[in-house]
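One protein chain omitted, others in place.
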Amino acid sequence: MTAMTAPMGKFGQSVKRVEDSRLITGNGRYVDDLVLPGQTYASFVRSAYAHARIGAIDVSAAEAMPGVVKILTGQDLVEGGLFTLPSGWNLTSIDGTPARVGVHHALAVDTVRFVGEPVALVIAETRGQARDAADSVFVEYEELPTVVDMAAALGPDAPRLHADIPSNRAFTWDIGNAAEADAAFARATRRVSLELRNNRLVPNAMEPRAINAEWRSFDSSMTIHLTHQNPIGMRVLFMMLLGLESENHLRVVSPDVGGGFGSKAAAYAEELVVAFAARAVGRPVKWTAERTESFLTDAHGRDHVTKAELAMDDHGRFLGLKVHTLANLGGYISTSNALVVSYMYATMLCGQYAIPAVHAVVEGVYTNTCPVDAYRGAGRPEAAYVIERLAHLAAREIGVDQAEIRRRNFVKTFPHQTPLVYCYDSGDYEGCLDEALRLADYAGFEQRRTEARARGKLRGIGLSAYVEACGIGPSKLLASLGGGGGMWESCEIRVQPAGSVEVLTGAHNHGQGHQTVYAQIISERFGIPMDRITVVQGDTDRIQAGTGTYGSRASVGLSAAVRSCDKIIDKGRHIVGYMLGIDPGEVDFADGIYTSAATNQTVAFTEMVHAAHAATQFPTDQLEPGLVATSFFDPPNFTYPAGVHVCEVEIDPETGVTEVVAFNAADDFGNVANPMIVEGQVHGGLTQGIAQALWENAVYDPDTAQLMTASYMDYGMPRADSLPEFGLAFWPSPTPVNPLGMKGCGEAGAIGSPPAVINAVCDALGIAHVDMPASPEKIWRLCQERQEVA
Amino acid sequence: MTDITLTVNGRDHVVETEDRTLLVHLLRDELRLTGAHVGCDTSQCGACTVHVDGKAVKSCTMLAVQADGADILTIEGLANGRELHPMQAAFHEHHGLQCGFCTPGMIMMAIDIARRHPQPDAATVRAELEGNLCRCTGYHNIVKAVVAGAQRMGEPA
Amino acid sequence: MEITGSYLLPCSPETAWKALNDTEVLKSCLKGCEALERTAENEFTGKVAAKIGPVSARFSGTMRQTELDPPRSCRMQFEGQGGVAGFAKGGALVTLAAQDGATELTYVADTQIGGKLAQMGARLVEGTAKSMADDFFGKFAAAVAAMEPEAVPIAAPAQDASSAEQPSGTPAWLVPVVIAVLAVAALVLFLR
Partner (left out) sequence: MYELAYSRPQSLADALAMLAEDEGAQAISGGQTLMPVLRARLAMPTRLVDLQRLPELAGIRSVEGGIEIGAATTHAEVATSAEVRAVVPALADLAGGIGDPAIRHRGTIGGSIANNDPAACYPSAVLALGASVTTSRRMLAAEDFFTGMFSTALEPGEIVTAVRFPACSRAAYIKFRNPASRFALVGVFAAQLPSGYRIAITGGGHGVFRWHEAEQHLDGGGAIVGITEDRLDPGHFTGDLHGSAQYRRHVAAVIVRRTLSAMT
């Protein structure tokens, strides 16, 4: 038997990460690290105008500059047969008409619709030469009036972004039952209402977007090195958009990916243009975004304006909910956004509460801003913010404690069919609330408030009880809602003759520690050390199928892995049966050893592996040699992670500065494979959510639609010194929808925290609402008003 | 073009470079040390942090020619073979990284912090990390890693 | 962005009006002005090399005067291109009023900037505008004083330190001023 020097994986243990060794030594490999033979570099010419008709494009000066290889304009792309960028979701308006999708050329043709939209591409021998030449491309613009505000964009006199789309309205979609909601409101004795803005965010993955594309003319095939969350999925899309003959003509490779948060799940114009250019010049073309380009063109997040109303009885029991949301699409509909603003958002508006009657309307509006798409949580944070702000107001209205109003309305039995399509799988909302309150010492808060007041600070506490939908699937449901289906994940496990294991998954790690968790789970299943297991991902030459990593889909991929493990183990039983001359049904497997209770004989997993490849101990006409298993897991339902976040803030009334002094969260992620990694995910999510509530804000000038926050000078990123230490606890209710009982944890932090922070701020100031971000000046002004009242 | 001489991770190099080349680009493109990353254009993210003559600096905010004659240490030069530097080990131990993009800069800054503050508390570490942005971890575990790594750097080897 | 300002000029409105339409006077008062020409009755073009702090950019632009009511007021539209730095444009209403033998010049300018200027320099627009306006009118006041020997001996902005309404801003009077002013907006940075 093999000596076990390396750690054995075990589900539920905080196993240290396998991927760290390369990342902490500078041996990570990101797209920009790659230099290919014959490498050229690309630089984009971008519009400084938010809305303009493009006149002549004069490239003659640029073409004459040193090192310039080629310059492409939108017209070249059209002539070259490049397709326009699609909307990946078919949304249908209330009146039955399909969403109106504005034509999105990868390089603008005729019209630019937001600042930074690419107009031309320069390819040159060096990065500097490409940029030098791009600065020398002269584009004539005829300025058009701009619109940033959604209400204005819907108005009769608004500038129209797409000639064929009246009122800039892409769709008016609804969900729920309007008549039932009206009836509930008619019955209600108490109600609260709210108008809020969910501020626009810039995702800011630390690794900027990057692509390095090479074309092989001898077999008309292309390889794209791309930083992306879904490289396998991008192959099909790029193949179609580029007009390549088949999947076999395109290889997509995503090496290490430096963060995504949803922003690297979209198909972008720039990447498509660079791929097109590589074919046009017959040499590898690399483009890496500068940070300002990222600010201007990485799909932004959120940007809703919502009116919401909650109907209650005298005891604060929620009877009905009405929500009307304007969702800012930007200049075009980005890949997944039609899904994000509809079925990822409005379906979750009930939150953790049993609300019998709900109606929600979402209007998708074009404006002269960067397209919006999935950003950490993608729709679900917007929903949690609406219902959790309403819950806070409801407690005020009824005059009960924040925790009590939630307790009275929690969903208590599972599965729970909401009035909004989805069916919650499992949970213990009240237990989770109690755990969070305990963790936060909720009972001791008033004393802390008094103590803070003595220091001149206004202390407040805010709760948020969120639920979200993760592990997206099943395919059929998604297809019925307007998607293309295909929401499964695949996993192939190859056991090599000497006993090492290769795991091929279509999920793609960009910080989540997949290599560790896959190895951990498979190590435990097979009873072999983790270092025998290699996880292969992000290369279409290796992986046949997959749908990438977003929406906390690790549970889906891991479920496929578990199934493949089961298939391997089961085949092993047959092999061992032959080896021991017993019925495979009498072979047990545990801790890496096959045993026969009847004969008291054992065969180690590795011995079985050798036998499987030697193929001498079983009849190969009845049992095939080798050990490879592939599984596709299509989840029967979403999973519904939930939790309660408790935020405490202190406000300096003299300056309006809000400090988060404590943040505690109890979360139900179902079973947790690796608590260390899951906690890390929560820390990051909480930080993004706290930052949304207090600092982050993408601001377009209302008159010119210029992005005023296009660098870290003006966009308030969270930093180490502005955050507290987090207190976390798990309160698991394992899900029945997958074999591991896992629910997913990637988005939770960013979903629960913004309402917790704003509820705390409102509690501190005794006010009904303040829009995010709660900037110092905004809070100072509120403090002034408060003083005047007092 | 200018010829410059510099020592990187203990090895001497003579490189011809354009005067406008940033130090980070020299390291990445010419010397193929791709551990230092470029995460912003405004000297704020710190992903490019390396040590120049023993001090943490942002290699995107310095010309390569300015480093003529300098002794440079990058993330690639920290480990001794397979033996990790205590700060690298601490980042691993405390899960102080997720996507890993900011990590080389974080570690180089962390070592600099530890040299200036041998036993830093969490508040000191948070303040000292002002110029290093991370989008994944919420800094929680980075802070723990730096405190622990600094502790271990202070212990006898 | 709307900016307003007012300055007291040591001359009559007539002299001020004349000076404000004299390209040579304007050119001499405007820092970094490399060219300023009248291309039509009420149309000017100009080039300005603006440098403030570490940022420098070269702008070229045009300005058109409308609604002329000499020597009391006029309205103007201006537009300038700063290449990589971006663009600036806007409109302004300038009025001149006699005041105790001097002239008070008041402007209300609506200025828009785009491209890198807007993306990176928002924090500096207003302050830059004022400092360039002060610089310009300091020189301009001296220039008009020289044109009008009997002028009252003042050459300062109409500032009142105790007034909460103290104006600041750029004279959108001439294209180049505004454009130069705005170049600075690009000043991202980071003085450490």
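Letters are used for the chains, namely A, B and C, taken in the order the chains are written, and counting of residues starts over at 1 for each.
Here is the rule we go by: a contact is a pair of C-beta atoms (placed from the backbone, for glycine too) under 8 Å apart; a residue touches a chain by one contact, two chains touch by 3 or more.
All values derive from a computational prediction rather than experimental measurement.
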Candidate in contact with the missing chain, chosen from A:Met8, A:Ala354, A:Val699 or A:Ala729: A:Val699
Touching residue (missing chain; options B:Leu26, B:Ile113, B:Cys134 or B:Ala148): B:Ile113
In chain A, positions touching the absent partner: 128, 131-132, 135, 292, 654-656, 694-695, 699, 708-709, 712-717, 719, 722, 775-777, 780
Sites on chain B contacted by the missing partner chain, in the whole complex: 2, 18-20, 22, 41-44, 46, 49, 55-58, 60-63, 65-66, 68, 109, 112-113, 116, 128-132
Where the unshown chain meets chain C, residue by residue: 52-57, 84-85, 116, 120, 122-128, 130-131, 134, 159, 161-164, 166, 168, 184, 186-192
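As a working rule, only the chains that are shown with their structure count from here on.
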Rounded Å distance between chain A and chain B, as computed from the means of their C-alpha atoms: 29
Where chain A and chain C are represented by their mean Cα positions, the distance between them in whole Å: 48
Touching two or more other chains - residue numbers and ranges from chain B: 42
For chain C, residues that touch 2 or more chains besides their own: 120, 188-190
Chain A-touching residues of chain B, taken from the complex the two chains share: 18, 20, 25, 28-29, 32-42, 44-45, 47, 74-76, 78-79, 84, 88, 91-93, 95, 97-104, 107, 122, 125-127, 129-130, 132-143
In the complex with chain B, residue positions of chain A that touch it: 16-17, 19-30, 32-33, 35, 127-128, 204-208, 256-261, 288, 290-292, 510-513, 676-677, 679-681, 683-688, 711-713, 717-721, 723, 725-726, 749
Footprint of chain A on chain C - complex, ascending: 83-84, 86-87, 112-116, 118-120, 122-123, 188-190
